[in-house]
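The complex appears here without one of its protein chains, the remainder shown in place.
Chain lettering (A and B) follows the sequence in which the chains are written, and residue indices restart at 1 in each chain.
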């Protein structure tokens, strides 16, 4: 019997150690994702380029066939998604404008497609105008309503969001579920946000729609991360990569886990370097700058920040990087006035709690702690649950001598160190 | 305690361990499941009827109105649309006045004969089906714009695309192979 006892003891130990992943810091395994780094060919990109060529050729042969413009625009948008090349997003806009002109801005499908492009460009008010036209036109009204939810959420029009959500309510519909999920995240109900994204995933799977499944996994991975379910988050990013090995967003997600949760900045940087090879989006460089800073590598931090700044100089980015620019410039004495300007413009363009947070932060960094507090109290506190905004608010409260309230937020923030990144740990402790 | 028993227990416990750690519950289902209710989203009888005769704001509704209700709900809309498209409409080559013509179209079903040639229109047979090669758009344009003799509005009665760009098959599945 001794053997048996021994085996049971061994196995019990095995179960405990293998299952108790919450306590084990190491979640990722290079073997899981190595195959997705440095891949020779980008299948998805090749396909998108083929698609682009096909419709370009057809349009060239028969220039009056305006439906082709919208096909070209879809290919443009897909290439933008895969490469981060902003020119493709602008090309898509141009092509969709053509299709809309040919149909007198009275084709709901083309109006929605252009609105979607404007959402990507953070031109939310223009998107709203187009969607209002599409709503009046009335064709495929439900699809227009879904997009109106997206835009009103970005614009901070909660009443409208709720109105349209109730119009299209259907818990068996993918499009509804992903929006009710986003709304729940917005109002701070992360559990529901996750629940609905899990339900939408089931529908996407039963539809066998690979691009929806991919989208769903990455978004679910983000939410799992917010909820501290790092292992689930990691697995969901891997699932997205299984479908598209060039999903840069998922790679960034994994890099973040390795950096912020496992505190392995070197490995995170190695992943992000491969991401920058396939995707030109500026924000990857900011993340690399932050990790370099964490490593104390000032030179790399400088290089990456410069690359970011050089990239966002491109006017095609418009307001897409307004948020990052405010935060970056606010820390720079020479540019903090500019940060305030951008924040003001952002509030004007989309008066959300997050935008007001940026404005408050910019005021605070410009020495107007009072004004910052006024804005935070009026528009931020209790209106957003993004840890980033909470952190800013804590600073602003402290600067105004509201130590007690700052400490209340501190408690919450201690649970958000993973989301805010390793740098925040010391800073939160110091509140 | 013999060795086999130990092995057995070890396997059992290891599989227990594996099972207890499994977080992945989404293995694909093998059984074929046809359950559930399926709700009407789109429908079609004759080609392009919705495109031509239904206003954008009513397309969703038309697509989900069952055919037996379409006539009552849409004949008058169709007539308005017909007269907007062709203000000089009197009758068409089938001798139908506006009310008769739109009355026939508003119930969007495709009539198919079980007795012989199936064609949208071949000069002799009218609406006995729809074959792949039928130039249905030109037929519809002719009936909308062509007047009683088919000679009115010559620029609008034919889109001048009269055949498919790839030959159809004489045998099942009839449609040409994909490009």
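Here, contacts are C-beta pairs under 8 Å (C-beta built on N, C-alpha and C of every residue); 3 or more make two chains touch, one makes a residue touch a chain.
Methods note: contacts and distances are computed from a predicted model.
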item: Absent chain [UniProt protein name; select from "Response regulator", "Molecular chaperone DnaK", "Tryptophan synthase beta chain" or "ABC transporter permease"]; value: "Molecular chaperone DnaK"
item: Chains in view that touch the one left out, judged over the entire complex; value: A, B
item: Candidate in contact with the missing chain, chosen from B:88, B:124, B:149 or B:170; value: B:170
item: Of A:37, A:82, A:119 or A:340, the residue in touch with the unshown chain; value: A:119
item: Listed residues A:103, A:158, A:192 or A:366, member touching the removed chain; value: A:103
item: Chain A, residues in touch with the chain not shown (by the definition above); value: 47, 50-51, 54-55, 58, 62, 64-67, 71, 102-104, 106, 112, 116, 119-120, 140, 142-143, 146-147, 150, 170, 172, 174-175, 178-179, 182, 185, 203, 206-212, 215, 218-219, 222, 225-226, 249, 253, 256, 260, 283, 286-287, 289-290, 293-294, 301-302, 305-306, 309-310, 323-324, 327-328, 331-335, 386-388, 391-392, 418-421, 423-424, 427
item: Absent-chain interface as seen on chain B, which is shown; value: 32-45, 47-48, 64, 66-68, 70-71, 85, 107-119, 128-132, 135, 137, 154-156, 158-166, 168, 170-179
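Everything below uses one rule, namely that only the chains that are shown with their structure count from here on.
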item: Cα-centroid distance, chain A relative to chain B, in whole angstrom; value: 38
item: Contact set on chain B toward chain A in their complex; value: 1, 6, 9-10, 13-14, 16-17, 20-21, 23-24, 26, 55-60
item: Chain A to chain B touching residues, read off their complex; value: 1, 3-4, 7-8, 11, 14-15, 18-19, 106-108, 136-142, 205, 231-232, 235
